[in-house]
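Before any comments, here is the structure.
Every protein chain except one is present and positioned as in the full complex.
A, B and C label the chains in the order they appear, each numbered from 1.
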Amino acid sequence: MVRVQRHPFDPWAEIAAHERQYPQWAGKYGATAVFVGSLRDFNQGHTVAAMTLEHYAGMTEKHLDKVSREAIARWEILDPLVIHRYGPLAPADPIVLVAVWSAHRDGAFLACRYIIDELKTRAPFWKHEETDIGRRWVVPE
Amino acid sequence: MVRVQRHPFDPWAEIAAHERQYPQWAGKYGATAVFVGSLRDFNQGHTVAAMTLEHYAGMTEKHLDKVSREAIARWEILDPLVIHRYGPLAPADPIVLVAVWSAHRDGAFLACRYIIDELKTRAPFWKHEETDIGRRWVVPE
Amino acid sequence: MNTINVRYFAGIREKFGRGQDVVNADGIRCAADVWHRVSGVSSVSAPINVLVAVNQEYAPMDHPVRAGDEVAFFPPVTGG
Partner (left out) sequence: MNTINVRYFAGIREKFGRGQDVVNADGIRCAADVWHRVSGVSSVSAPINVLVAVNQEYAPMDHPVRAGDEVAFFPPVTGG
């Protein structure tokens, strides 16, 4: 399940709610791997006061759906939960959540890592941060 | 922080509580990687009705503390949260939680994976499962 | 509808001073043609670091484009 949303989310509450929503999964998986990306209050040597995430509505969802399907095809995993924010963010806010349920830990870790890596390098989001030396677009590392 | 306990735990509530307990961490980390191992209701072709986890009290905590310290020395991470149960377990019960907070996702993923791998191969726990063909000690894969 | 919807994002949106254009599809065969039309540049190559999506999928600059398509230009992405 992929959600791209403006409003803040609590990653741990989202995972718990997701598991409650699929009681038929209970006992079927032995491994859950989760990644949460959150906004740091510093970046490349400067204090970050706030950030705005621009995104390409429509293409982001399409891309994240595709990456999820690829992970499902490649590893023995249940439908991953992917949530990504856009719009204004405050320091410490969760930005992205990737949660993967699998029979074994290898599949869970590899699929989780695959999804977040593909998301970071290909999903059409752009970070614009407000730092102590002004506003700037974040450049990929 | 390492906890080895008999009573059940909710991994997502534990992580949320841990983050609330360390408000000074907020905004300092950009990546959280989590692994949860839970009891499947099937194993090696057989239905699992229940499991008992035997452990070497004292040595488990020592070992998990050591592995946590190794991870902290090796990657740029905050003090990991490691919780492991012992005693009787029911299918779908969380068995182990490893949560790692880091500035970057590489450190978070690698440290989380390191801790769970070291835990699985070295921490003195033994699984005794009740299956549809009787009770048996689980043999490492 | 003989037009192409062109979208800009992030630094490229700021450079253009707008988020989108609607251009006539006549004479346009590929994404590079769209870029030249909207940027007013006639050189063959697009600037380095401009990524292209045609109908919301990544595409090279020489990817075919026709009336009704949506073409987007944007800098390297920084999500997650």
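A few notes on this one:
Please note the rule applied: a contact is a pair of C-beta atoms (placed from the backbone, for glycine too) under 8 Å apart; a residue touches a chain by one contact, two chains touch by 3 or more.
For clarity, every value in this text was computed on a predicted model and none was experimentally measured.
Considering the whole complex, the hidden chain is in touch with B. The residue touching the chain not shown here, chosen from B:Asp10, B:Glu54 or B:Glu76, is B:Glu54. Touching the missing chain, out of B:Val2, B:Ala99 or B:Ile116, is residue B:Ile116. For the chain left out of this panel, the touching residue among B:Pro8, B:Gly87 or B:Pro124 is B:Pro124.
Not every partner is drawn; the one left out touches subunit B at residues 37, 53-56, 58-60, 62, 84, 95-96, 116, 119-128, 137-140.
Everything below uses one rule, namely that only the chains that are shown with their structure count from here on.
Every chain gets a centre from its CA atoms, and the centre nearest the mean of all protein CA atoms is that of A. Centre-to-centre separation between subunit A and subunit C, using Cα means, comes to 27 Å.
Each chain gets a centre from the mean of its Cα atoms; for subunit B and subunit C, those two points are 48 Å apart.
Multi-chain contact residues of subunit A (touching two or more other chains) are listed as 37, 116, 120.
Touching two or more other chains at once are residues 80 of subunit C.
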